[in-house]
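Apart from one protein chain that is not included, each protein chain of the complex appears where it belongs.
Naming follows writing order (A, B, C, D, E, F and G), and every chain is counted from residue 1.
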Amino acid sequence: MSCLAAALLALGVGFILAITRATLGPTPFDRVLAVNTVGTLAVLAISVYGFFDGRPAFLDIALLYALINFIGTIAILKYFRFGTLGDHALPNSDEDGA
Amino acid sequence: MQDDVVIRVVAKVMIPAVMLFALYVQFHGDYGPGGGFQAGVIFASAFVLNAVVFGLNKGRHVWPAHYNLMGICGGVLIYGFTGVAGMAFGENFLSFNVLADDPIAGQHLGILLVEFGVGLTVAAVMVMLFFTFAGRLSHNRLLSKSDAHERRLAPKSSPSKEVTK
Amino acid sequence: MTWAAPLIEAIAYISLGLGSLGVMIGALGLLRLGDIYQRMHGSGIVDTGGAGLILFGLLLLSPDWTVSVRLLLIGFILGITGPTATHAIARAARVSGVEGQMKSKQGGDT
Amino acid sequence: MFGLWLLLSGHYTGLLISLGFISALGVSMIAHRMGVLDEEGLPMGVLLRLPKVAIWLTWEILKSNWAVVKVIFNPALADPHMTRVSASQKTTAGLVTYANFITLTPGTVSVDVDEADHSILVHGLTAEFAESLADPEMDARVSALEGPAS
Amino acid sequence: MSGFLVNASLIALLALIAILALRLHRLFAVVMLSGAFSLVAAAQFVVLDAVDVAFTEAAVGAGISTVLALATLSLVPAEEKPHSISLVPAFLATLTGLLLAVAVTDLPNFGDPKAPIHNHVAPEYIIGSEQAIGVPNIVTSVLASYRSFDTFGETLVVFTAAIAVLLIIGGYTRAPRRAKGKRKGSQDAG
Amino acid sequence: MMQHLPILQVLLPLLAAPFAALLRGRELAWGLTFLTTGAAFLISIALFLEQRALGTTLVYELGNWAAPIGIVYVIDAASALVLPVISGIGFIATLAARQLVAAEIDRRDHGLFYAAWLLTIAGMLGQVTTGDAFNIFVFLEISSLSAYALVAMGSGRDRRALPAAFNYLILGTVGATFYVIGIGLLYMLTGTLNLADLAERLPQVEETRAAFTAMAFIALGLFLKMALFPLHFWLVPAYAHAPSAVTALMASTATKVSVYVLIRLIFGVFGIEFPGLVDGVGLLVLTLGIAGAFVGTLAAIVETDLKKLFAQSSIAQLGYMAIGIGAMSATGLAAAFLHLFNHALMKGALFLAIGMIAAQAGRATMGTLQGAGKQIPITMTAILFGGLALIGVPLTAGFISKVYLIRALLEQDFWLLAGLTFVSSALALAYVWKIIEAAWLRPRPEGAPELSETPSQYMPAWIMVIATLGFGIYATPLVDAAFAAAHVFIPATVGAP
Amino acid sequence: MSAETLIYMLLGLPLLASALVLLFRHQPNLRDGQAVGLGVVSAWAAFQLYLLPTGASVTLVALAPGLTLSFTPEPLGKLFALVAGTLWPLATLYTIGYMRGAKEKNHTRFMFFYAIAIHATMGIALSGNLLTLFVFYEMLTFSTYPLVTHKGDEAALKAGRVYLGILVSSSIVFLLFGVIGVWALAGTLDFVSGGILAGKIDPFYVPALLALFAFGIGKAALMPLHRWLPAAMVAPTPVSALLHAVAVVKAGVFTVLKVSVYIFGIDFLQQTGGSDWLVWAASFSILAASIVAMTKTNLKARLAYSTVSQLGYIVMGAALATPLAASGAALHIAAHGAGKITLFFCAGAIYVAHHLTDIKDMNGLGRTMPITYGAFALAALSIMGVPPLAGAWSKFMLMGGALDNGYLVVLGVLMVSSLLNLVYLGEIILRGFFASPSHKWDGVQEAPLAMLIPLSITALLSLLLFFTVDFLMIDFGG
Partner (left out) sequence: MSAWMDPILGQWNYYLVIALMMIGFYAVIARGNMVKKIVGLNIFQTSVFMLYISMGKVANGTAPILTGEPSTVYSNPLPHVLILTAIVVGVSTTAVGYALIIRIQESFGSIEDDDIIAMLDDEEAPAS
């Protein structure tokens, strides 16, 4: 039990370090990387806490985290590279569907 | 982003997985955490991923706007008419006990239906939100063909490099 | 097989402990290393060593198979998405022209 | 996919299983519309042969973890290098797997994958890491993953 | 005890993120941090036994909200004009906080099982969920049956938001200058 | 079917909204909205009559779950009085909307617009009917969110609608969040969310600071929502720049519902006996109310844009309602209910009439109105009567509510406040007369846009005017109903005179 | 014919007249003729009602529980109705002459609101409770506004704003406050002989409550709320006649009187001394207005201030709170009504015939317009209180009331004011008859007959009233 607590503590330290990096920057990519790491840490933290609490059935949440984290990161990168989440290339045809 | 082969391939693996996970969350809300709303959001995020990686137009092609509006309204109506069904059986609105012979089965059915309604609406709304917001951008770009953007978006890849097959 | 349970538990805890350590060190690396490309390696430790060990430890502790399945899935998904995300970040950084400090440039085009 | 559902579910009532079946079908349909159900997107072969490599990979990861930890505690050791590695995989999926494996082992990150000439640009934390990729073991193992068929 | 510590340190972490998010002027960083905020908040919800809420918060806060914020950011200036700390709002916020803090002293202790909230209506849900509804997840049974009207309302709120967004940025009514543009409508109604 | 009326009242517009949205730009969207609001109006009248006939509280258990466990709908004398106001105004505003919306909103948006329209109305009806504190919040948000969008729709003509809508959104959400905090504290103290149950269990904990804070937060949140001075600044731009039809609908209903919810929570849950209510909150509300009456009136006097002018006047009128609440007596509450009812009628008439002018001239200012009395006499007469009612001229509905308001103040020996109330209503004359003078006594300037009127344009406004006059001349049943509503919250000690 | 029918007739005839005005707006003769005709009928009805015993009551509608619109003619009300009913046809006839003579525009609108104003006056006269009175009081204000601003130019609008501003705000701020205050205190608003407030209110507050009424009834033009009255002089002369003699100001003082008699009760006021201050306020009003009147050279302005001063008499009659003074005040309503309407009729006649408004230009006019000036002189003397004219009785009774109460100073005030009256009204007569003409008038040049007839009749009425004073005396009991 205490081992799980220690693991949580370690993850907490990890959180703080990662968030510091996210705040410091300096490039946006540093922040993305840091937030991505925060996400991973959160996945782990939730998994560990599930065991800690005796209800490990809630790993679904961790699973969700992992997925969302990935999608979020990709979206952010897309935003950075193309300044948009939409089509970064102009559509060839004029499709005014209205 | 389809010019990046790693992302492209991984996204192709992930998208069905995410969708399946969403449906799992949808239908297992009775037993574990989750339910219609969460499922809807997750399901929508699969579409978001799809659109982010493969482009909005392709995303729209998958689920046209008109279907989407029907989804948005349909979910609400499913929920509402599940409730009305209770009234039709002589009980009050949203009364599920009478939906089946056995009250517990009725409750199950009712919960399943309303969760499905929620999930449908939420998924459709979230997809719509994303497409509207993101679509606004490209639309705007078209209006003001600002060059700063043009330069930035001239990627090494060309649209022809789209995934085929 | 009575000895197996404590043993497995011990291994699990050791694995957990190592994983925690890994996570901390990885995060530290994220903070300490010099530029974006180097920091990626720090986050790599969190993603692989830290996460893997922790999940492995939990796997050993898991009470029934549904939990194990989920743990494996989490591991699998982290294993796919982690590197992909890292790669995407690296590529994006490079495309946007973020220069790392390279002492020497080897290889070039092979 | 249906199998995945069964794995996740943990509750086996008639209703839920049938719902799962419908779900799996539905997802397949949507995925088909999205055009993600192709060989590239669903490298079943790779997935099936994965476990064999996984163990070796785990060991590799642990090894390089240790190496990076040393660098972290002494940042002066960092000596970043960028190298280009050629890949022998035939399929895109294989190439991607290789790139991910490179990233997965700490110390090396694949920065750019060139689909056309099958090469991967890799960033190594130290020269040593960068060199390690010259060793074609990983490349070979990933290629083996692809299986003989493709 | 350690559960408590986890809890408190998570909130402290949240406060840290919040302050950082507000102090930064790069909106992108703000949005990223708010995403991180949501993730941590979700972790906190797990610690507080609210798994369903955590699920939602993770999906919404870190997922959809962030994506929407990014979409917005790509259209608006990414830098905030620097502002000094304004005193009146700070004063108001502090005042409100103090009022609440005073109120809290009268509340039942955190986690106290004897609090009225745990003894009045909630037990009936816990019993009823098993007996009358037969759904193990009490949250689901409360959500979808006991208080399903709330959930109906919630669905409608989402629906309303969809209508609102469609009207505002997906619709056809444009600001005058825009209406003069060559393209009047946009096809991205949904 | 009769036993389902309470839920149908809300459910009909709610379920019609998706259909309206699906219809997109078709004329049918309006027809559907019209029928739905009409049906809702009939239902609310049926409920009102039924409640008056039975004299008891009708309770509708949603999902057949009884009160503290499930959510219930409650039709008592108070909600039965407010429901017809909202649905009636909604109905008549819909009648008018056909032309106003056609003039101001792109045809292709009509379906969505009417969906939002229905949702606003349904949200307000839901807030009034529900007997659950949290359910109020949900419906509050339904009506608010759609209202934000509706206000923003004014941007087709006037870009200032956008920041107005944004500020409305921020402040509205803050208000709603405050409300949620308050409800949370209450829930913590009592363990229930049902209003009746709360009222029952609250006396055990009413001495606590937490209970008082809960009340403070709920009241603050609702003050924001009801635009009580000095939390009113979002209202004027929001109303002024919204499409005319929206202004007419919201000005006559939106803030009223918040007033109702405030009364329901303050008196229905905390109760008049609650420590600190009469001396603390009561005096505060009185002071703010009278201040709001003056600020709103004075601001209206210098205003030249008609929508803004009447929006400012709404702030003043809300001040009067607040005074009624602050009097903390049955008569005061009855006066607040009366004014709530009457003000909805007169503001509806005014904004519908002004909307018709704005739809033709683009913007309704004093300049637009110059000499309009000759061109559009019937519309202007409607404005005249609406304005007179605002002042509180006898034989209009405004007079009745003001009489009871003053009576309530005098019963509590607030002579000075009563005097101030009179002064502020006399000031209202200034802005009303400014309009009348411009319309009838000045010549139409050269080059001013031609205005015209057809029966379909002025009918809706005139329906309201006739109601205003009707309830001014024969208000006895209304007064009875208002007192019945007030006695729901404060038991009858002094009956209606 | 029952009293109820007569009440309905008195209220309904003016409304009918206004409706017919609109109906016949394209046939001027029919339009104007029916108005005069209906006026005569209503004068007859008012007379009939006056003869009937009191006690009839009509309730139109209950606005709200305890708030009804009802009509209960009592002697004072019947007297006022009689005054209004009699003067209406005359004023209408005069109006027709004036409007046609002076070629004013918007004749129909004018006639319409004129009739509405009469309706409101009748409502005030017959009102059975304070609320009814208040309702018609406001209606009177609003219906006379278009009359005041009839010219529609900037000056008229400005004057209209003053008119409306003072009247409406005073009535809403003070009068309505007083009405509702009474309602809150006494629980009823009915006019009851002997008052309804006795025992319901702390005597300490009586002066304050009375002040709400005295100042709330802005139409009584008690200084300093008199400004609207001179301002309203921009209106066409028939309006001035209506305002000053028949409708507005009389309605005001009538209300004051009615409130003091039937709400407070003379005895109650007497006991509490709550109206003492009003005596002094009225005295001030009388003297100050007279002095101001002397400084005015515009004929209508001078007459206006004269009115302010005369209204002070009536308010004083109410304030003295003795039966005799109250009777005097009631009588003065009639006497001053007949007198002042004549004066204004004359002023209008002068304007129509010669377009003169300034007194200084009227030297020697009396010889050119003998009938007009004769009537003027008769009316002026009546207002000064010279027997055998109507004003003598009322002034005498007021003095008697003051003596009853021991207000010797008031006696002095009344004397001085009569003297001042003599000065400023006498000047006009003297100039008219004796001063050397400032213009060269060619022979007799009178106003149209439609104007001449009414003014002659009203002048004769002033004379008649002196001899029929028993008929008009109202006994307010002891």
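Here is the rule we go by: contacts are C-beta pairs under 8 Å (C-beta built on N, C-alpha and C of every residue); 3 or more make two chains touch, one makes a residue touch a chain.
Given the structure is predicted, the values throughout are model-derived calculations rather than measurements.
K.L.:
Out of F:155, F:258, F:329 or F:476, which is the one that touches the chain we can't see?
P.N.:
Of the listed residues, the one touching the omitted chain is F:155.
K.L.:
Over the whole complex, note the residues of subunit E touching the chain we left out.
P.N.:
Its contact residues with the unshown chain are 1, 3-4, 7-8, 11-12, 14-15, 18-19, 21-22, 27, 30-31, 34, 37-38, 41, 44-45, 48-53, 56-57, 60-61, 64-65, 68-69, 71-73, 75-77, 80-81, 83, 85-86, 89-90, 92-94, 96-97, 100-101, 104-105, 107, 109-113, 115, 117-118, 121-122, 125-126, 129-130, 136-139, 142-143, 147, 150-151, 153-154, 157-158, 160-161, 164-165, 168-169, 175, 177-178.
K.L.:
Since one chain isn't shown, list which residues of subunit F touch it in the complete complex.
P.N.:
Touch with the absent chain occurs at residues 134, 137-138, 141, 145, 148-149, 152, 155, 159-160, 162-163, 165-166, 169-170, 173-174, 176-177, 180-181, 184, 187-188, 193, 304.
K.L.:
Against the chain that's been left off, what residues of subunit B make contact? List them.
P.N.:
Where subunit B meets the chain not shown: residues 31-33, 37, 122, 129, 132-133, 136, 140.
The rule is simple: only the chains that are shown with their structure count from here on.
K.L.:
Would you mind checking which chain's mean C-alpha position lies nearest the centre of all protein C-alpha atoms?
P.N.:
It is chain F that sits nearest the middle.
K.L.:
Any chance you could list the residues of subunit B touching two or more other chains?
P.N.:
Those would be 4, 6-7, 10-11, 13-14, 17, 21, 25, 31-34, 38, 42, 45, 48, 56, 65, 69, 72-73, 76, 80, 83, 93-94, 96, 130, 133-137, 139, 142.
K.L.:
By the touch rule stated above, which residues of subunit A touch at least two different other chains?
P.N.:
Subunit A, residues with two or more chain partners: 15, 32, 57-58, 60-61, 63-64, 67-71, 74-75, 77, 81, 83-86, 95, 97-98.
K.L.:
Mind giving me all the chain pairs that touch?
P.N.:
Chain-chain contacts present: A-B, A-C, A-E, B-C, B-D, B-E, B-F, C-D, E-F, F-G.
K.L.:
Under the touch definition given earlier, write down the residues of subunit E that touch subunit F in their complex.
P.N.:
99-100, 102-108, 115-122, 124-125, 128, 145-150, 153-154, 156-157, 159-161, 163-168, 171-176, 179, 185
K.L.:
Across the complex, what residues on subunit B touch subunit F?
P.N.:
Where subunit B meets subunit F, its residues are 69-70, 72-74, 76-77, 80-81, 83-84, 86-87, 91-97.
K.L.:
Mind pulling up the subunit D residues that touch subunit B in the complex?
P.N.:
1, 4-5, 8-11, 16, 19-20, 23-24, 26-28, 30-31, 33-43, 92-93, 95-96, 99-100, 110, 113, 115
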